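Note that this complex is displayed minus one protein chain, with the remaining chains in position.
Now for chain A:
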């Protein structure tokens, strides 16, 4: 893929390096020998109609969430919708630009620090965007995992048991919600987090 005119210029590369956590090394060489950023760009362009894949157009274009969901790396992710909404900068938060896409990938890459990852995880799980994870947020989180179908969702009592368990473990100040620092604290003790919060193209 790629071809005429879609290679990033050095200036743009430098600019993107400042904006994201991908180091220049990774942008230029990457762990597998190919530029991670350029790879991201190629994948992004694949989602655009053929005529809009020029360098200038692609950097201005926005891709709908549905199109981003079609990426195999996101297709199976139960939180893909929240992930995309968190990184979307469009007013209706329904589309991603290439910059948004790069931000997403950099947070999910190996080079982002656990602090950054947990910060974004918190935002992703904060379904009502009110700055804390309350029972309703947790309930929606679980529903993403189980599916919304009648036969797959947890019953009310199962949900209550699960959320009670989570709050018991995480809600240190016992105010019924999990704030950012409580969340980061419990995440830091979880070995699963690094593996679950990884998207590598």
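Please note the rule applied: a contact is a pair of C-beta atoms (placed from the backbone, for glycine too) under 8 Å apart; a residue touches a chain by one contact, two chains touch by 3 or more; residues count from 1.
We adopt the following convention: contacts and distances are computed from a predicted model.
One chain of this complex is left out of the view, and of "cysteine desulfurase", "Sphingosine kinase 1", "Trafficking protein particle complex subunit" or "2-methoxy-6-polyprenyl-1,4-benzoquinol methylase, mitochondrial", the protein name its UniProt record gives is "Sphingosine kinase 1".
When the omitted chain is restored, the residue from A:59, A:166 or A:180 that touches it is A:166.
Check A:46, A:94, A:136 or A:158 against the missing chain and you find that the one touching it is A:158. Although one chain is not shown, part of chain A still touches it, namely residues 77-79, 141-142, 144-147, 152-154, 158, 161-162, 165-166, 169-170, 178, 183, 186-187, 189-197.
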